[in-house]
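The complex appears here minus one protein chain, its other protein chains still in place.
Chain nomenclature is as follows: A and B, assigned in order of appearance, with residue numbering initiated at 1 for each chain independently.
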Amino acid sequence: MAAGGAVMSVVADNYFDGVGTFLTTSSNWWGPDGLVHYLRDHVIYTAIIVVVAALIALPAGLVVGHTGRGIVLVAGLANGLRAVPTFGLLVLVYVWLSPKIPINRHDVLFLPRGAVRAFVPVVLVLMLLAIPPILTNTYAGIQAVDPQTRDAARGMGMRGGQVLRMVELPIALPLIMSGLRSATLQVIATVTIAPFLPLLGGLGRPIADGAESAGGNPPMIGAAILVAALALSADGVLNLVQRLIVSPGVSGRFRSQPGVTTAPTVEAQLTVA
Amino acid sequence: MTSVWHYFFDHRSDITSWLYTTLWLGALPVVIGLVVAIPLGWLAYRYRWAYPPIVSGAGLLYTIPSLVLFLILPGILGTKILDPLNVAVALTIYAIALLVRVVADALAAVSQDTLAAATAMGFTSWQRFIKVQLPLAIPVIGAGTRVAIVSNVSLVSVASFIGVIQLGQLFRDSFNAPTHQIPPAVLGVILFFVIAFVYDLILLLAIRLSTPWQRAVRS
Partner (left out) sequence: MKRSIALAAVLAASLGLAACSSSGGGDNSSSSNSAGGNGSSSSGANAGSITIGSADFPESVLLADIYGDAMSAKGVKVSKHLNIGERPIYIKALEDGSIGAFPEYNGSILYYLDTKATAKSTADVQTALTAAAAAKNLKILNAAAAQDSDTITVTKSTADKYHLTSIGDLAPVAGQLTFGGPAGFKTRADGIPALKSIYGVTFGTFTSLSAGGTVTVTALKNGTIDAADIFSTDGSIAANNFVALTDDKSMFAAQNIVPIFDQSKLTQAMTDACNAVSAKLDTKTLADLDAQVAGGKDPDAVAKAWLSSQGLG
């Protein structure tokens, strides 16, 4: 294990000037300026953003997918704002909004003194990134449920809400989870811009700081590697969650014979044109 | 609002050329990305063991910060650091990263019954893929592509790292002024919004046109 690590460190050193040394020096990891601190902030910011986005996008996607209405408006709006360069939008929102947010004179949970003012714009802007994948996948997943299944559910006496909760949602779950994973990935990748605002942390800090000196490549690339590792782990965790909550009947989509599943279908009938 | 219009009018030749650059840098990487993502997604779908490495691996590409990518790509591609090709490649990489999972999941979502029926009707594997499975996966792939293209449009401004100016410059102009001007930033938000709207509409149209069966049977 140690030998393998040493070899990788030498390789990383040669190819990526000094990254290996950077990552294996423990002083770079601990302390208020350490990678662990940045990693912790990065995880917390991401979690908050994705949760808030899901709280908005999931109900919206479920309602829209179930009733089939309003999707153009809702999706169009979220999608449109998302096209604005995230960094430009962030600075704009920060300039406009931060004077209106009360300044926190003491540390609040994970945010140091004064950081709330910068954190709120970050959440608002990055939420725009996370909502579209969750929203589109949710409504696409619900809409893709085989109409015959829906019909059967109604035939059994279920009312609208029950159909949604007990039939459509479980069947659409794989696609919804796919949307959540995509959203999480994008947020992890983009939260790197948070430290451009005052008093915020995250793995973007070594990247921003690394651009300031000619020898700044190791921290930049080191942080980038950590971001990738974080994305990988987050995806792995969500994968586990997906396995746990998606009913086995539904997830049988990878088996060659469907059995008694009604896997999400994307069409009603094949017509011979 | 009139000041926004005035700003546009005063700088219209600059803004027009920035618009062109944004339009094609916004679309082309996604088109190429889709072309690359379909075979990759298919591989991930077809071989179950390949799904985690391909999908997660592709996803990881999205997490590479653009500044770092611009510093590394010349070494890999053999380009000079200011070559616009670096931007196109970087954006294509991000598009692929977003699309591979969508393609794999969309292909998997097509009903096995349908595929079985197609084989029973005599389609070869290739025909079945092109004429049955892929078309049926279009709605979900299309939804993912809409997210990808809008994502990509917002990323176009990273081109300013190497001096390729596009509509992101409007935000710079707004911020660079000592008391930052509002009109260029508002104009920027509006223009990006419009671009996303138009691209979204084009994709919606394409999806509609290519899936007539969805409207044929109402659920």
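As a working rule, a contact is a pair of C-beta atoms (placed from the backbone, for glycine too) under 8 Å apart; a residue touches a chain by one contact, two chains touch by 3 or more.
These figures come from a predicted structure and were not determined experimentally.
J.: Kindly state which of the options A:59, A:215 or A:236 is in contact with the chain not pictured.
T.: A:215
J.: So one chain is hidden, and I want to know which residue out of A:56, A:77, A:95 or A:232 touches that hidden chain in the complete assembly.
T.: A:95
J.: Considering the entire assembly, which residues of subunit A contact the chain that has been omitted?
T.: Counting only subunit A, the missing chain is touched by 91, 94-95, 98-99, 103, 112-114, 117-118, 195-199, 205, 208-209, 211-217, 273.
J.: For subunit B, enumerate the residues touching the unshown chain of the complex.
T.: Within subunit B, the residues that touch the unshown chain are 13-14, 16-21, 23-24, 27-28, 31, 67, 70-71, 74, 80-84, 135, 159-165, 169, 172, 175-180, 202, 205-206, 209-212.
Here, only the chains that are shown with their structure count from here on.
J.: Roughly how many whole angstrom separate the Cα centroids of subunit A and subunit B?
T.: Between these chains, centre-to-centre, one finds 17 Å.
J.: Would you tell me which residues of subunit B are touching subunit A in their complex?
T.: Against subunit A, the touching part of subunit B is residues 48, 52, 56, 59-60, 62-65, 67-68, 71, 98, 101-102, 105-106, 108-114, 117-118, 132, 136-137, 139-140, 143-144, 146-147, 150-151, 153-157, 168, 170-171, 174-175, 180, 185, 188-189, 192-193, 195-197, 200, 213-214, 216-217, 219.
J.: Under the touch definition given earlier, write down the residues of subunit A that touch subunit B in their complex.
T.: Per the stated touch rule, the residues are 76, 79-89, 91-92, 95, 129, 132-133, 136-137, 140, 143-144, 146-147, 150-151, 174-175, 178, 181-182, 185-186, 188-189, 192, 204, 207, 211, 217, 220-221, 224, 227-228, 230-232, 235-236, 239, 253-254, 256-258, 263-271.
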